[in-house]
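Shown here: the complex without one of its protein chains, the others still in place.
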Amino acid sequence: KFASFVPTKYVLHKPVFEKLANDLAQETGGEVKIKIYASGALGKGPVEQYQRAARRIAEISYGLPGYTSSVFPKTLLIELPGVTQGHQDATRKLWKVMGSHLKSEFKKTVPLAVFVTPPAVLMMRDKPIRSLSDLKGLKIRASSKSAAAILTAYGATPVQMPATKVYTSMSTGVVDGALMGTGSLLIFKLIEPTKYVTMGLPEMPTTLFMVMNEQAYKELSDKNRKILDKLTGLDISLRAAQLEANFGDLGMKKFRALPGKQVIQLSAGEQAKFAKAAEAGVASILSEAEGKGVPARAVFNAMKN
Amino acid sequence: MRVLDNLCVGFAMIAGLILFGLVGLTFLDVIMRYIFSSPIFGARDVLEMGMVVVISLGFPFTWRIGGHIVVDLLPDYGFSFLTAVRDLFVRLIGVVIFGLLAWRSWYTAEDAALFNEKTNMIELPFQPFLWLLAFASVFQVVVLLTESIHILFKENIKHNIKLHQIPGESVVQHD
Partner (left out) sequence: MDPIIAGIAGLILILLLMSQRVPVALAMMSVGFVGLITLNSWPAALATLVTETWSTAIFYELTVIPFFVLMGNIASMCGMSRDLYTAANSWVGWMRGGLAHGTVLGCTGFAALSGSSVASALTIGRVALPEMARYGYDRKFAAGAVAAGGTLGILIPPSTGFVIYAILTEESIGRLFLAGVLPGILLAGMFMLTIFIQTTLQPAIGPSARRYTWREKRDSLARGLSIIFIIVVSIGGIYGGVFTPVEAAAVGAALALFFAARRKMVSPKMLGTVILNTVSTTTMIYFIIIGAAIFSPFLALTQIPESLAKALNAMELGPIVLLIIVLLAFIVLGTFLDGFAMMVLILPIVLPIIEQSQVPNFLELRPDSSDFKVWFGVIMVVILEMALISPPVGMNVFVVKGVAQDVPMRDIYLGILPFWVAMILCLAVLVAFPQISLLLPNTMLG
């Protein structure tokens, strides 16, 4: 059983989830079958997805580590600004440190795919952001605690709300904008309330995972487990990341095509200012994590270099 | 039974006061956001965990006043013996379900510590709240068992709770 909280029209459903199910059934001669329960049929919402696999409500689940950030302090370091250059690079970096650092975070599960969405952009309802100072005092929706810390470092006021509420909040001015991946333009219909998109900030992608219950993984025969290993891991992650990136690009393309919308690319000088501000935020996040006994700096450096 | 009922009311009162606190917090959060442009960081985290407390502590009380939705598909049995059997049957199911819930919540609480599960912004740990859920389920089992004993000895299990009913907000089942 594969638990997915997203509907079947989701961009990864056919090319990744269904393809994996088909390939696995074919290569194991029908010995291992995956049935996908989409739209949260086995339990709603993204938050508990990891637990659904860990507790074997489903053998495989798809979700976001960011919803339970305390469980994945090391994995989520990939989302900090300045770690990655593009989704391919980010996904490779994740898998580079997977064995040495991250695997231990996936308790009671085996990560089948871990990858990222394209980096977050600033979507603003009526105030264009061309420089760091433009952000000062504006209310921006943040998706995680780290993102909130970075936004604070930029001088903005982070606001906490579920992704599904951003549309309404932006339409009506409860928040001035949101720092989210370009995929949200279409998924959460943010393409409508957003007037200005600012790109070129220090990269902050969003991580996604597909995990399998550890026990169920061990129960597979050696042969079948090898087949599963071959079908999952870095390659499937890269492919998923590419699909997410294509979807984000599609959102941006549609956005550009609409009248009255504007895409702002930060100048090199401003990018440097953002990067400098972000550095301070990153430093404080890292030292806070170190304070809690997470070897954050070591993982951060291992990812970066 | 009377002691249990008093405990039920006490827990429900605590739950209600916490609820007032949550209303106040959310209200303040809105005010802070609009007037001072600085929302309360982590208000949502507190709200989420606070509701676990409210539900856990409020549940036994609601059970005792018969506040849960029951369907009257069939007319009442005339015989008190059959009614007693039926009432015991309902409680047996309740004991099994809440017993399992108590056991698994305790287990999940340890899992939460292992996984390091916390709320997303101000990192309130899940574990104590899962303990509370386990405790509330155990308490519910005690209530159900006490009721069962009273039914076996043909005593009245009607609640002793003095409730000044507000017209209708509670859909109370009168038996």
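Order of writing sets the chain letters: A and B. Residues in each chain are counted from 1.
Basically, contacts are C-beta pairs under 8 Å (C-beta built on N, C-alpha and C of every residue); 3 or more make two chains touch, one makes a residue touch a chain.
The shown structure was predicted, so the numbers you read here are calculated from the model rather than taken from an experiment.
Visitor: Looking at the full complex, which residue from A:K165, A:K230 or A:K292 touches the chain that isn't shown here?
Guide: A:K165
Visitor: Consider the whole complex, including the chain that is not shown, and state which of A:E31, A:E192 or A:E290 touches that chain.
Guide: From the options A:E31, A:E192 or A:E290, the contact with the absent chain belongs to A:E192.
Visitor: Out of B:L7, B:A84 or B:I97, which touches the unshown chain?
Guide: Candidates B:L7, B:A84 or B:I97; residue touching the omitted chain: B:I97.
Visitor: Just the residue numbers, please: which parts of subunit A touch the chain that's not shown?
Guide: 1, 7, 9, 37, 39-45, 47-48, 51-52, 55-58, 161-162, 164-165, 167-169, 171-174, 189, 192-193
Visitor: Counting contacts across the full complex, list the positions on subunit B that touch the omitted chain.
Guide: Spelled out for subunit B, the touching residues are 9, 12-13, 15-17, 19-20, 22-24, 26-27, 29-30, 44, 47-49, 51-52, 54-59, 61-62, 65, 67-74, 86-87, 89-90, 93-94, 96-97, 100-101, 104-105, 107-108, 130, 133, 163-172.
The rule is simple: only the chains that are shown with their structure count from here on.
Visitor: Rounded to a whole Å, what is the gap between the Cα centroids of subunit A and subunit B?
Guide: From the centre of subunit A to the centre of subunit B is 36 Å.
Visitor: Note which residues of subunit A are touching subunit B in the complex, please.
Guide: Against subunit B, the touching part of subunit A is residues 51, 54-55, 66-71, 73, 107, 137, 139, 144-145, 148, 157-161, 174.
Visitor: Quick one: in the complex, what on subunit B touches subunit A?
Guide: Against subunit A, subunit B makes touches at 33, 37-39, 41-44, 111, 114-121, 123.
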